[in-house]
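Just one protein chain is left out here, and the rest sit where they should.
Right after this comes subunit A.
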């Protein structure tokens, strides 16, 4: 249904192009982040940017806000060339961004936060608190937050109010373009409505709003035009009234919707249930149903969903990292209550974490020491490290995983991303897990190493290991999984059998538009 814009007044039909982006490319080393982005903003419109994770929206925003430079292409703002060298310059040209991650100083007051870029001084050069509070009051009133005292610390506010404070701060300096990067990700429906009213008000003052959101219903509710990103390119820009949500999803995915590179037969027999979770909720899970899921021996279950849909939280809950609030976990049919990773490991569970630099590897330590990090006690029963054994283990898993390395004594930091990830894998395989949890197992890994990792994981399943894989890359899930469970807002939206695998089907569930009545409707 081509939802009608909330705003009755159409875009000022002067078609005045205000900001024009033409063929912008951006590389990080050899990696293309933006591969030809073109779109334009008209004064006073609300313009949506949509696309999968990693499609290039955030990179573009960082370029527009002066955080990154770009390598080729042209950007013009009000018919003059625009190449901001710094966020300050972008702000001076009237471009303000409200980022996904908050940039507020928790212990300072709302007023101080709002004025932090240009704190008013009195004639002695001291902070002019009266003026500061007055400006903050004005800024809050402008977005309708009349009931909030500007002197209270930001830390005492809820997440939604912080978001609004960020917007007030951005608007306080005269902005021409306000970029909102996933502003509704943390908001409730009521707060979202409030935000939409604010956006309408801003728009009526002639400010152009760029709205980045994963929620297509919101895009269709408030935006005038939409630009779709795919693989670092802009693939379509059109008036929202010419688009349908299905059409947008199709463009995000690409016209040739492939049904996955591996065709399973639906009927496949697996071993008994290795892991069962029943209505599990962790602290981060804001939904009320919790997550229920069965995982069989020899089975690979994929978990898909947008960032923030609660995918990693499932794994962290099972592994005993985040305490489980309610619900139960069964291992081999028996209820378990892991107090921490060590309990989960004892129960034969391994966890290949998402962030190998922060959670997976000890970069400065030798490859051998990283490989033995989990099973070091078994490897060295006396408490003395058995270096010969450790080296043997590192060499063996190195050849099993086709690891490319110099010496086992080289630090893990000497390896490429893909090989580092193999070391993380090797660490867990060293303790022969029966259940392996994987969070983004191939993030930042090149294509060749990816294929190798896939074949390792499939071999593991063949050997009877139960695998639960979280991934943002849909082709990855479709290649690996025997079943894909799709999450949105901390709840399972549906489950796909191999014969139903397609990016479109996954995205429909992830965006909560599978069937009417399912998912969230507004």
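By our rule, contacts are C-beta pairs under 8 Å (C-beta built on N, C-alpha and C of every residue); 3 or more make two chains touch, one makes a residue touch a chain; residues count from 1.
To be clear about the criterion, contacts and distances are computed from a predicted model.
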Hidden chain of the complex, named as in its UniProt record, picked from "Energy-coupling factor transporter transmembrane protein EcfT", "Ribose transport system permease protein RbsC", "HupE/UreJ family protein" or "Hydrogenase": "Ribose transport system permease protein RbsC"
May I ask which residue of A:170, A:345 or A:469 touches the chain that does not appear here? A:345
Could you tell which one of A:369, A:457 or A:470 touches the chain left off the display? A:369
Which of these touches the unseen chain: A:183, A:360 or A:494? A:360
Quick one: say which of A:184, A:391, A:442 or A:479 touches the chain that got left out. A:391
State which residues belonging to subunit A touch the missing partner chain. 319, 321, 340-342, 344-346, 351, 353, 358-366, 368-369, 373-374, 376-377, 380, 382-391, 407-409, 411, 413-414, 427
